[in-house]
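What you see is the complex with one protein chain gone and the rest in place.
Which chain is which? They are A and B, in the order written, and residues in each are numbered from 1.
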Amino acid sequence: MTDTSETSAPPTVSITVDGRTIEAAKGELVIAAAERNGIYIPRFCYHSRMKPVGMCRMCIVEIDTGRGPALQPSCMIECADGMTVATDSPVTTKAQEGVLEFLLVNHPLDCPVCDKGGECPLQDQTMSYGPGESRFVEEKRHFEKPIPISDLVLLDRERCILCDRCTRFAKEVAGDPLIHFMDRGNETQVNTFPDHPFASYFSGNTVQICPVGALTAVPYRFKARPWDLDEVESTCTSCSVGCRIVVQSSRNQVLRYVGVDSDAVNWGWMCDKGRFDFEAVNSDDRLREPLVRDQGLTLKPAAWNDALRRAAAAIRDGLERTGPAGFAVVGGARLTNEDQYAWSKLTKGLIGSDNIDAQVGDGLPAEAVLGLPRATIDDACRPGGAVLVIGPDVKEELPVLFLRLRHAVLDDGVKLVELASTRTSLTGELAAVSLRYRPGHALAVVRALLAGKVPDDDVGGVSPEAIRAAAEVLGDGPLTVIVGRANLAESGRSIAAAAAAVHHTRADVRFLSALRRANVHGALELGMAPGLLPGRVTLDGGRDWFAERWPTLPGGKGLDTSGILRAAADGKIDTLVLLGADPLADFPDRDLAERGMAGARTVIALDQFLTESVKQADVVLPVAGFAEVDGTTTNIEGRVSVLGRKVTAPGTAQSDWTVAAELADRLDLDLGLESTRQIAAEIEQVAPAFAGLSLEVLTGPAGRDGVVVTLPTRRTADGDRNGDGAGREARAVDQAAATGEAAVAAESSEGASPELTPTKLLSPTTGVPLPVWTIIEPPSPDAYSLRLVVTRKLYDRGTLVRSSPSLADLAETAILRLHPHDFDRLGVAPGDDVRITSSRGSITVPTVPDDGVPRGTAHVYANKAGGRANMLIDGNAPITDVRVERP
Amino acid sequence: MTDVDTTPPDDGAGREVPRILTSRWDLADGFTLDRYRESGGYDALRKAVTTMAPAEVSEQVKAASLLGRGGAGFPAGVKWGFCPPGVYPRYVVVNGDESEPGTYKDRIIMERDPHLLIEGVLIACYAIGASQAFLYVRGEMALAQERLAEALNDAYEAGLIGHRILGTDFSVDIVLHWGAGAYIVGEETALIESLEGNRGMPRLKPPYFPAAKGLYMQPTVVNNVETLSNLPWIVANGGAGFADLGAESSKGTRLFAVSGHVRNPGVFEVEFGVTTFRDIIYGEQYADGIVNGNRLKAFIPGGASAPWFFDEHLDLPLEAGAVGAAGSMLGSGAIVVMDETTDAVKAAWRIVRFFARESCGKCTPCREGTSWLEKILRRILDGHGRPSDVDKLLDICDNISPAITWPPRQTTICPLGPSAVSPIASAVLRFRDEFFRYCGGGEITVLVNGKAYLSTPPTVGAL
Partner (left out) sequence: MSRFTAENTAVADEIIARYPVKRSALIPLLHLAQEQEGHVTEEAMAHIAELVGITPAEVLGTASFYEMFKLEPVGDYVVNVCTNISCMLLGGEELLHHLERRLGIRAGSTTPDGKFTLDDVECIAACTEAPCLQVNYRYFHKVTHDRVDDLLDDLRAGKLAHEVPRHGTLSRVRQQLPDTRAGVARPDRNVEPAWMRSDETATEGS
């Protein structure tokens, strides 16, 4: 990729294409420059997001660089000043026709039964550039008809034209070279190694970029013909990267998602989970009608009216009994921005409760997400920069961000350091240094890393050499920190504290919060966390502003999910609303989740599926989901983009905001919201950070890649206060270092950057200050214990995966990973079933050796069948230690 | 194992010509280090590293106008000069993949005089500043590998390779690398891919000229075995001495393998540009004429890729310029003689089959085109041809090598695909009657403009 930073505008050259003079960037390929200027040169192997190979020869055109015209592949030749290109000369045309005829020589021409028929570049180009009819009368090349190359993808080698796109994608983009050219010459085929399937999280992209029907996706095969498909642009909500996609449907069924090339986000790629979990939309398990728990204590179908009445009555009773403090909402990260605003307003602005949290205890403190200056993906991937990952395995949780980072490291010289307690997908190939810290000591390691001198001894399990090497890699240039929960058994506050420490030490640092739930960033922006109000203001900072706009406001800061569950367990929560949340599965401390769910007097669940937690609700309200509602969503960068609606929700399911409005109505409150469009307009009016971000902007050309909500990115935005704050920060850090006390003081109150909002920022104080997180370093585990690390895999027992038949089987069952040397010490053998016990509970799972797990560490994946890691985690403690023994 | 029939060169006119390459071929132990040293071996290396600066060595090679002997005939000294200044490490890769049908010379050097090649490689490394060299030997040549391995082991032991060669600060390793059976790997960029552990598929030039971006994307000089084997003589006798031999556009001597329907097939070292095809095919000291006193039908002057020559070309000198002007090439120095008993269709088919089998599969026109051509020719031979097939053959050729000119244009990355056009164009245009005899009548309507292809009697006059 060429450097596109504003400072060095690339030099341009001028070339002549078909008699027209066009300007091209130096180094730009002829095929790309021509296309930019409306001249389309046919191609099969060339793909703008991969390195050219010049294999198919379809793009050959006559190029004259001064020595007479010669046929050259326009996908390989860079524009040079004075070059003349003929894309339609007789010689070019004859050559291209010849190539096309050659491609068809061994192609089966089975278009009528091919999934690609109707959207096939080979078919299309044969129409436009082909010779008409084939003169090939010999026997065609034969291969066994479609063979599965993975659980999701089939390969028909007879249709393959050997363009090297899928194989290049696998190696170059995904880093999973599990498919490859085999054999030679006319026998060449794409294939896998026997019994080594193309098990890549990104395999579906190969189907999308295959220029013929050789690669087909199992979930889409034979489902529809392209001309029957309806489509709408949207944003993938399977994780918070927010890949731009097209949703395609037919007869009110979602049939396929196709990645859209958004330069700022996904470059056309998707992960397989995002691509194929459309099956969940169509799932028979979707909730179609409300359920109400009857006297006999079973959930029975009910009419909406009855269910809503029942829910409203419970809320009213609760409010009468305990006031707003007895009302709590957990979840909402999967909702659209508009739904979130509605629930935020209902909870805080109408009912007056501040007990609302879109995160389920597995994220970061909301103040960290909103208070740290935010980076875009492009910032993180900017050539020459450095990235520090203090967070999850990006490939497992934010797959397409992994692809962007991989490209940045391998092609653009970005340097990456990771802080992770076990091996991740970044380890080795991408991370220049991997700091394997002992859970609980992230802050100490980060401090050592930033201290400017190499420590004398190990810090938190990391050697001085590793710290020196990492500090060297990070240098002192632009830095992006990707911050999130690497380990669900380690408290989010300690990670937030580590991130804050970087913020206070490094001037030019920005953060990407690696929270994976689709619209969790939107939820926090819209106030779905205690102490916050929509538009990135605190309850106090926004009190005056919102007092004029909302009927009421909470009296003080409420509870987060952990607090809500604890209060519920103590009988202090009358009504608990679950907005698409499944605390029993997702809350790290299963024991607390169970007690909380049991302790809440009434549980009202809005969901698409009957999850474990929903099964315990008293009122279940079916809601519409992805592709069934429109609105907007906010990604990891704070980028707001539109969601498209293509099908109707199953049964009588309603959108989440409608339910909020209906409930308000029955509580004799007026939510004042009537349509998504109107909600969007109110957000734009009311939520300070969203000022100027109208639906018109988002659906217009400027919104194609989404629009990043204005961000407090510059520490100098408010010189006065900031100078003061910086001084205090520095003192706090020094003091902490001097006393050895692990505390970070912070105050940051940058204003929103000026791009979108200059006139609107009249009254509320925007910006969320970073609180002080006091971190007590945990003692080392005792001699018999191992420190627990719980990480996520892309495929787990999550609802979307479980409800997508094609994906469900890809989730392996629970397993314990131990360092090979720990087996003897523990008296267990590889393959054994072992019992893992913590202060909270125990699970029994098989164990395998893995040298990516440091000694003294027990690594399990979250939310897997056969052993729930959250049964082990103590949500109150900064870390969890476990015993491992034979059952 | 039979012995190779070799003949000491002279220039046909009786003038004595030095045996630059073949001087040890008649010795039973010419491949040993002892014998090699006894006969002056490694003196040139010593001379180069102890008395000449690297740049001087390059100068001598430039002055010698040593043309590459691998097929393309590019001047070695000029190629060395393309290494971008200041970029290291540089590598030397020896092309010992000799697989062009009819070509047989590099193998003999490697089997009979391996130290000559090694000394040449060392001189090249010294001159260009390469600190590692790879000797890529065709996989099927087991004996050559054994001889080279032994020679390398001995030379290492004698301090002629490795760290501080001959006690100087010149240090280089030579690693013997085996191929594994793929003609295309002889193409230099494919050779590099193969040496990197990949499928041997050529890279596009530009941008991947090996001298600039070769092995591991570093400056890399790829030279043929025979090319490098000339270096000891050039260093010992001076570039000018080398340039005194041969003709205007081709200096020195060169190995030619004459095979096919001749009475005395063999590999001959002849002075470039002085000897003619007639000399080497009919001369008593060379191939000694056609078997059974038969008449010549056609001959391939430079390997299977080259357009065929006929009677009228016999008096051309063995000289790159003259042969090129007449529409073919000396290529890899392989002269294949076909007498009047040869079935031209069959001969064309056999050569096309070679290219079809050896296509790497990267470029569509080559991958699909060559095997399509092969299938059509096979069908014609099997008696199922149609007159229109002849036109079709030429039009397919035209789609692989537009206008079927010489030197060939190509719709492909490397010249392998277009090479399959040579035998077809040659045979169809010269012997189209034979094709029609197989298929039964008709007329050729395709336009063809190559020199060799056109220099045939009136059959194509209608074009």
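Operating definition for what follows: a contact is a pair of C-beta atoms (placed from the backbone, for glycine too) under 8 Å apart; a residue touches a chain by one contact, two chains touch by 3 or more.
Since the structure is predicted, the reported quantities are computational estimates derived from the model, not experimental observations.
The hidden chain makes contact, of the residues B:Ile20, B:Val94, B:Leu176 or B:Leu296, with B:Leu176.
Checked against the full complex, the candidates B:Tyr36, B:Phe354, B:Trp372 or B:Tyr438 give a single residue touching the omitted chain, namely B:Phe354.
Considering B:Val274, B:Leu296 or B:Ala334, the position touching the chain not shown turns out to be B:Ala334 (whole complex).
Although one chain is not drawn, its touching partners on chain B can still be listed: residues 1-2, 4-5, 49-55, 86-89, 91, 98-104, 106-107, 126, 129-132, 138-143, 145-146, 148-150, 152-153, 156-157, 159, 161-173, 175-183, 194-200, 215-218, 257-261, 265-267, 300, 304, 334, 336, 338, 342, 346-347, 350-351, 354, 357-358, 360. The chain not displayed touches chain A at residues 176-184, 191-194, 196.
Everything below uses one rule, namely that only the chains that are shown with their structure count from here on.
Residues 182, 199, 204, 206-207, 356-365, 367-372, 375-376, 379, 392, 396, 398-400, 402, 409-413 of chain B touch chain A in their complex. Those residues of chain A that touch chain B in the complex are listed here as 53-58, 60, 70-71, 73, 76-78, 91, 94-95, 97-99, 101-103, 105-106, 135-136, 138-139, 161-162, 181, 184-188.
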